[in-house]
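Every protein chain except one is present and positioned as in the full complex.
What follows is chain A.
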Amino acid sequence: MEAGDRTVLQFRTHSTANLSAKVHPLVVFNICDCYVRRPDQAERVIGTLLGSVLSDGTVDIRNSYAVPHTESAEQVALDIEYHHNMLVSHQKVNPKEVIVGWYSTGLGVTGGSALIHDFYSREVPNPVHLTVDTEFRNGEGIIKAYVSVNLALGDRQLAAQFQEIPLDLRMVEAERLGFDILKTTAVDKLPSDLEGMEVTMQRLLALIDDIYKHVDDVVEGRVTADNSIGRIISDTVAALPKLSPPAFDKLVNDSLQDQLLLLYLSSITRTQLGLAEKLNTAAQIL
């Protein structure tokens, strides 16, 4: 549309069309923790998001910290010095983490948010605004991310519209291991190796059972066959290497023997340690 056409509202579509955000669960934990610890008179918590912008344009949110603020009906005041201090401290540890946006608890975007967003956009070109609904207003916890798009009427800035962008909750493998522990409110002890193994094997078994049932259902006509699923299943089964039983047995036995050897070595070492210790401390010069 012509820039001089004053009767048409212009949406400047940036590359925000394909912008998306990835959030590490640590950030959610941080936000919840800050919310639980907030001072009594505050209704919500506001803080800064740290992370980096990946090469394909997605914003990777890795860390966060809360910033004290005061809020009243008309205005919002943010403790800017605190914000800078914390930023400097965090960057001493990890200089690659920069400000990528800010968060607030509570559903939806309020009027005061525009001002804060303005402040953050002075620090970073296109900040991401994350809202975390800690009150579970609709019966579920909703986390949404927004970027602001400027609405312009001709040459005048009218308003900033918060557009939602897709959000992806990522978890690194190591964190996923601890994830079971993190879900419940209290765990009595960290699971040992064998217990973890057991749990994993049970899950694998459950998976295989599910697939079995599904295939049975399809064969007997209870469920309509879905070609893509069928192809995936056949791919998975074909991924098992075709080894003749003797060759396979040999492989397994070789590995078993290696492991047994190592176990034997470590037992010998421990015996040696026991002996050495006795000799060292028990020996006396008469």
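Following the convention adopted for this analysis, contacts are C-beta pairs under 8 Å (C-beta built on N, C-alpha and C of every residue); 3 or more make two chains touch, one makes a residue touch a chain; residues count from 1.
Rule of thumb we're sticking to: contacts and distances are computed from a predicted model.
Could you check which of "Aspartate--tRNA ligase, cytoplasmic", "Eukaryotic translation initiation factor 3 subunit H", "Ribosomal RNA-processing protein 43" or "AP-3 complex subunit delta" matches the UniProt name for the chain that's left out?
Hidden chain identified via UniProt as "Eukaryotic translation initiation factor 3 subunit H".
Among A:22, A:38 or A:214, single out the residue that touches the unshown chain.
Of all options in A:22, A:38 or A:214, contact with the hidden chain holds for A:38.
If the hidden chain were put back, which of A:54, A:80, A:115 or A:201 would touch it?
A:201
Across the whole complex, list the residues on chain A that are touched by the chain not included here.
Within chain A, the residues that touch the unshown chain are 24-26, 28-30, 32-39, 62-63, 65-66, 68, 79, 82, 85-86, 89, 92-94, 134, 136, 140-141, 143, 169, 172-179, 181-191, 193-194, 196-197, 200-201, 203-204, 206-207, 210, 240, 243, 248, 252, 255-256, 259-260, 262-263, 265-267, 269-270, 273, 276-277, 280-285.
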